[in-house]
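One chain of protein is taken out of this complex; the other chains stay put.
This part shows subunit A:
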Amino acid sequence: MTTDFDVIDHLAGEHENGDGHIARLRSLRPQARENAQRSYEALLEPQDERSVPIREWYAVAAHVARLHGPGPAADLYLEDLHDEDPELAARIAAGERTGQERLDAALAHAELLVLRPRDAEPAHLRALEAAGWDADGIITLSQLVSFVTFQLRIAHGLRVLAATPATETTEELR
């Protein structure tokens, strides 16, 4: 589903307090803006059937956001997950494992990617395979986790930029 709603603008707080300044600057890179949104949709609002149900993808996205700390992204993905499976959302919100082998392996892999990606080894992919992930699924999982780390950082950066008014000195330099 494609709407005018843009997730990064939402996470950056553009609709709460923005005067549109940051959205205008972001719109200088229209293809990047549009395709960051397309990435979100491809990974979290897939149109075709996937072997892994949507609640597991939301659980992974919520876990990635939570690992970065509380904030609008953690809220968003936990709400999405809650709509699909309230019990699972409660577990992810508490930082717990789920007892579901495939999902727990994905959550552990997400922690590796988010917190210590340089420690990755082939054995980590073999562990995913042993838990039921095929190669296509591992690529989608890796894209999802890595995409969310990007999305969180753009939103954070834009939010900080919008909240830091230029002083007179810096205005002169511009």
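Everything that follows uses one rule, which is that contacts are C-beta pairs under 8 Å (C-beta built on N, C-alpha and C of every residue); 3 or more make two chains touch, one makes a residue touch a chain; residues count from 1.
As a working rule, contacts and distances are computed from a predicted model.
In the listed set "Alkylhydroperoxidase AhpD domain protein", "Acyl carrier protein", "Ion-translocating oxidoreductase complex subunit C" or "Amino acid adenylation domain-containing protein", the entry agreeing with the UniProt name of the missing subunit chain is "Alkylhydroperoxidase AhpD domain protein". Of A:G20, A:P53 or A:P117, it is A:P117 that touches the chain left out of the display. Only one of A:A90, A:A130 or A:V160 touches the absent chain when the whole complex is considered: A:V160.
Interface residues of subunit A facing the missing partner chain: 21-22, 25-26, 28-32, 34-36, 38-39, 41-43, 46, 67-69, 112-115, 117-118, 120, 122, 124-125, 135-136, 138-140, 142-147, 149-154, 156-158, 160-161, 163-164, 166-167, 169-170, 173-174.
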